[in-house]
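Every protein chain but one is kept in place in this view of the complex.
Chain lettering (A and B) follows the sequence in which the chains are written, and residue indices restart at 1 in each chain.
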Amino acid sequence: MLNINKTDIVVIGGGITGTAIARELSKYELDVVLFEKFPDIGAGSTKANSAILHAGFDAKPGSLKAQLNVRGNKLYHDLEEELGLEVKWIGSLVVAVNDEEMKTLTELLERGRTNGVAGLEILSREEVLDREPQITQNVAGALWAPSAGIFLPFGAALAFAENAVRNGVKVITDCPVEEIVTEAGKITGVRTKHGFLAAKYVINAAGVYADEISRLAGDDSFAIKPRKGEYILFDKKTSNLFKHVLFPAPSKVSKGILLSPTVHGNIFVGPNAQDTADKEDVATSTDGLNEIINKAKQLIPSLPLGAAITQFSGLRAAADGDGDFIIQPSSVTQGLIHAAGIQSPGLTSAPAIAEMVSSILRQQGVELKHKVSFDPVNPRKIIFRDLSHEAQQQLIAQNPLYGRVICRCETVTEAEIVEAIHDSCGARTLDAVKRRTRAGMGRCQGGFCGPRVTAILARELNIPITAVRKDSPEAYLFFNKMTADCKEVLA
Amino acid sequence: MSQRIYDVAIIGGGPAGLAAAYGARQAGAESVLVIERDRELGGILQQCIHNGFGLHKFQEELTGPGYASRYIKLIRQDAKIEVMLDTMVLEVAADKSIWAVNPKFGLMQIATKAVIFTMGCRERTRGAIRIPGYRPAGVFTAGAAQRMVNMEGYLPGKKIVILGSGDIGLIMARRMSLEGAKVQGVLEIMPYSNGLTRNIVQCLEDYDIPLYLSHTITKIHGAERVTGITCAAVDGKMQPIPGTEFDIECDCLLLSVGLIPENELSQAVGVKLDAITSGPVVNQLRQTSLPGFFAAGNVVHVHDLVDFVSEEGGIAGKYAAQYARGNLSAPVRTITVTAGTGVRTVVPQQIDVPATVIEPVRLFMRVTQPDKKIAISITSADQTLVSRRLPVAKPSEMIVIEMPASKLEEAGEQLTFSIQTQ
Partner (left out) sequence: MTQCVRKINCIVCPLSCVGEITSEDGQIQTITGFVCDRGKKYAKEEMTSPKRTLTTTVKVLGGALPLLPVVSKLPLPKDRVMACAQYLSTVSVKAPVAKGDIICPNILGLKVDIVATRDMPISQKS
């Protein structure tokens, strides 16, 4: 619920970009409200991507992407500590399988150095095979980027949002912005289901919907052309197949279909790249899945398809034009600031995008006075399966719900699920619980824990089981049993 | 929690675990512990409210809960069988200590002389068979849906498509119809159904539910909630045939596409697994490759008759008890059992022959494809030791072949099961 009718800054969009901006702005004496249209933050592209903290050699020198990628990569080292982010700096290899591709590697190396990326080097065939024994025998060499990492984008967005809330920001989910009100070309506020909220500044961080939000404010200077990428995720027992992020030599359109470990020990392959007009089109396809399997096998021929546990896809919020980030004040509507077209390397760039948005606000005349009470640190969450036996036993003694394991595949306890629901940006849907706790991410994909988590959500949110949703606004799971009209039956 | 050492600890209180507990006590175990993660004993039987259970064992057609209650009564009457409900086993160590947790006692390290794995199966998921499309609400595995309908009291949908015509899928087709839902059809990728004929009649024909053999689902529709599926006919390689696609409207897709023995705990402690069954390699005593670790029921190989699950549980219980009491005689030699032509799996995969062979060994096998008028032979080197004729054999119906003691003595190092068509 929103019990105010005026604020300083409205952030539209609760993905990695919007939450990073909200967190950055929470450092200042400003009233900030973030609106997210879906029932959970990070529910768009932020939850369906490659989860890579790119080194920064791929982006065109001089572009915003290049500048913000490198800056963002650096910032994540501090954020890792402050916010307790799960990050693994495993480095990446861009693998060449012929001389042509080796030349591309040299180009990437030079580009990377221009962009300010440290530690880049070209490895020989033998060196690559030594580091990655399962790599294709066709390997000619690789570009090694030690500063690349993998992380949990949803976890980061959640941590940004929670820290923002901790520092006074209001994060409102399940709440699309319906109208951006302007007067004489200046923003005066926004309208949502909670009514009118007066504000002079609106940050457009609406992902694939950024062009629609912009149009709401009278600015149709760009269009978002979503580009879908499909993924296949594999069982944790494949985790020792390879150690680093593995890229093929890039093409003009995308970084290519890669293979990567995840922070929790799974591996995945993907994404392909397919333009789509439909912003809701996150369906995987037979052709798409076959495409990524075939490409991935070119790098790791022994990829065990039988160990696949799930497939998903996400949409890149690609802006038309030169495809670079659009981080600037609107030239049409005063008070509207775009953080749009945030496709790869968007995740890595997010904290740097937030810095840039702050400085744009300052240039626009907003006073950024440091908040003395700003607390950069989030309290650490309890992850039962990672604790020692002694610590586990102590926890259960304080709260018996730590003693009931709900998700057997990932060892998630009832107490952790309850906390995930009642935390500051708490889970209100099945998938929101999944993203926070990992319940449902294992081999059985929620077959065992799904009904149990549904029951816990119903209990904790004080709603009937039939009102529990999977993820999106209308994704109801179960129905009441149908009872016949007794008289009719007896006749 | 006391520091007692149990004779036998059983992980999983479903039909296999219950029979194992009873069998262990019959064989002289002084203290037996059954650890069950659910709120009551009975395992999967409690949600199988239909009948057809116990025809062999009790010469009666019982429902799942009815069958379970027979064993639960025996267990509850026995003061030397301890039951821990709402308890999840986290880890089993090589020294047989079991780490388990529940809200009441917290984290426990349980000491036992023998361990029996009876954890059953999990269901194969959409992700494992890679059905493309959206990921809307309304896609459930048939077993998970069965639990919601029969135990929690909710429907997974009102217009249903079922993928997989094995018994679980067929039973759910009937169950959903009885609950007032419209079952649009059952799709089966094979050219034949794996389910019992009686279920085809009672669950599909009775309700006019179409069965589409040699079909699979090529896409799931609906961004938030299922709105329908696209299916297509498949060729001999089970690949969709372009041009044969058609859509079926539904708000719910139930997947009955296979059971996978749940061996996370067994694998973690280092028990050798059979790549085809996905369960532990066991001998005729149901002992695994690690001494003192036994396994029975669906965790060893997927069963279709609970009567055989109970038999297997009883065997594991008996010999786990003997092991715990130090009475398990050492074998004099080992015979490897191999699945030959026409045979998919045989359990046990190994026979550890005792010094004096008295008892026959019952071997449980499945054929690779449906056939009529077949002969099953067990051969050792070139010698046929046992031959059995069957008028009908199906992969979905487990076949028991008994090997008499005399034949065991004649057997060499390897026994091969194979099928000949007459």
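Things worth noting here:
Methods note: a contact is a pair of C-beta atoms (placed from the backbone, for glycine too) under 8 Å apart; a residue touches a chain by one contact, two chains touch by 3 or more.
All figures in this text were calculated on a predicted structure; none of them were measured in a lab.
Put simply, the hidden chain is in touch with A, B once you look at the whole complex. Only one residue from B:Met151, B:Ile260 or B:Ala405 touches the chain missing from this view: B:Met151. From the options B:Pro65, B:Gly340 or B:Pro360, the residue with contact to the chain not on display is B:Pro65. Residue B:Gly180 is the one among B:Gly28, B:Gly180 or B:Gly412 that touches the chain missing from this view.
Where chain A meets the missing chain, the touching residues are 481-484, 486, 489-490. Taking the complete complex into account, residues 39-40, 46, 49-51, 61-66, 68-69, 149-153, 177-180, 196-198, 200-202, 205-206, 391-392, 397 of chain B touch the chain not shown.
The definition used in the following text is that only the chains that are shown with their structure count from here on.
The mean-CA centres of chain A and chain B are about 39 angstrom from one another, to the nearest whole unit.
By the touch rule above, chain B contacts chain A in their complex via residues 37, 86, 88, 90, 99, 101-107, 109, 122-123, 125-128, 130, 132-138, 140-141, 143-144, 147-149, 152-158, 179-181, 218-221, 223-225, 240, 264. Those residues of chain A that touch chain B in the shared complex are 232-233, 280, 282-286, 288-289, 308-312, 389, 392-393, 396-397, 400-405, 408-409, 411, 414, 443-445, 447-448, 450-451, 455, 465-466, 469-482, 484.
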